[in-house]
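Then we have chain A:
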Amino acid sequence: MTSRESILAAVKANQPETVKLPDIDVFETKEKGSLEKFASVLQGVGGKVAYVSGYPEIARTILAQYGSDVRIVSPVKELKDLSDENLEDIASIHDLRNVEVAVLNAHFGVAENGAVWITENEMQHRVLPFVTQHLAVVINAAAIVPTMHHAYDLIGKSTYGFGTFIAGPSKTADIEQSLVIGAHGPRSMTVFIIGNDNQSGQGQV
Partner candidate 1 sequence: MKVGLFIPCYVDQFYPGAAIATLRLLEKLGVEVAYPPKQTCCGQPMANSGFEHLTGDCNELFVKNFAEFDYIVAPSGSCVLHIRDHLHDDKHPEAAKSISHKIYELTSFLTDVLKVKSLPAKFPHRVGLHQSCHGQRGLHISSMTELVTPEFSKPGSLLKMVADIDLVDLTRKDECCGFGGTFCVTEEAVSVKMGKDRVADHLKHDVSYITGVDMSCLMHMEGILKRQGSKVKVIHIAEILNAG
Partner candidate 2 sequence: MMEHSTKDHAELALDFNKDEDRVDWHDETLWFIRQKRDKAAHQLPEWEALREAASQIKNNVLANLHDYLLQFERNAVANGIEVHWAADAAEHNQIVRRLLNEANVIRMVKSKSMLTEECGLNEYLANHGIEVIDSDLGERIVQLAEEPPSHIVLPCIHKKKEEIGEIFHQHLGIEAGISDPQFLTETARQHLREIFLTRRAALTGVNFAVAETGEFVVCTNEGNADMGAHLADIHIASMGIEKLIPEKKHLGVFLRLLTRSATGQPITTYSSHFKTPREGTKIHVILVDNGRTVQLGRKDFRNSLKCIRCAACMNTCPVYRRSGGHSYHTAVAGPIGSILAPNLDMEKYADLPFASTLCGSCSNVCPVKIDIHEQLYKWRQVLVKNGYTPKAKKAGMQVMTWTLSSPSLYHTAGKVGRWVIKYAPFAVNNKLNPWYKQRDMPASPEWSFSEWYKQNRQP
């Protein structure tokens, strides 16, 4: 008997009587996702929030902050002026090792935990949002869901090879519980929010 067969046989012999799955739809409140809450929770986990009028303002803000001497990359087609580098052309993903800033689109944000959902399509290379020194993400102001339950409703049956929730910059508290930002991944994470009529044009990074 293979290990597969013996494990499956042992599981079958030992598993208890079946119990029904609970109804988890009860956790989906009718309320809309609050942009304000998303922003404050994200800031609470070390992320930054910038309200912008559109992609041109994002490009201006990033260039103003990081200058044009560092390597900035983005697969976002509206931001092709930000960088003349075509990410499809790199020979090896290891060539991404010295990326300073990466700007990616995200699908939506989650108000309760400040996370954004990004899939492989928006990354071009899976390692990009992790290997970059600074990560910038763009979402639409209307694309905020209240909780993770709503988040998985949206993700639903969508197809992706890899997808991730990112909530703030990479961090660790492994040394005496002292919070240090910038463990192995990005040292900062900025979420640019487009289309919030009340606050656009007040970009602050």
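Basis for inclusion: all candidates are chains of the complex that A comes from, given by their letters.
The criterion applied here is as follows: contacts are C-beta pairs under 8 Å (C-beta built on N, C-alpha and C of every residue); 3 or more make two chains touch, one makes a residue touch a chain; residues count from 1.
Keep in mind that what you see is a predicted model, and the values were worked out from it rather than measured.
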Can you tell which one of 1 or 2 makes contact with chain A in this complex? 2
In their shared complex, at which residues does chain A touch candidate 2? 2-4, 6-8, 10-22, 24, 26-27, 41, 45, 93-94, 97, 110, 112-115, 125-127, 130-131, 147-149, 151-153, 155, 160-178, 180, 182-186
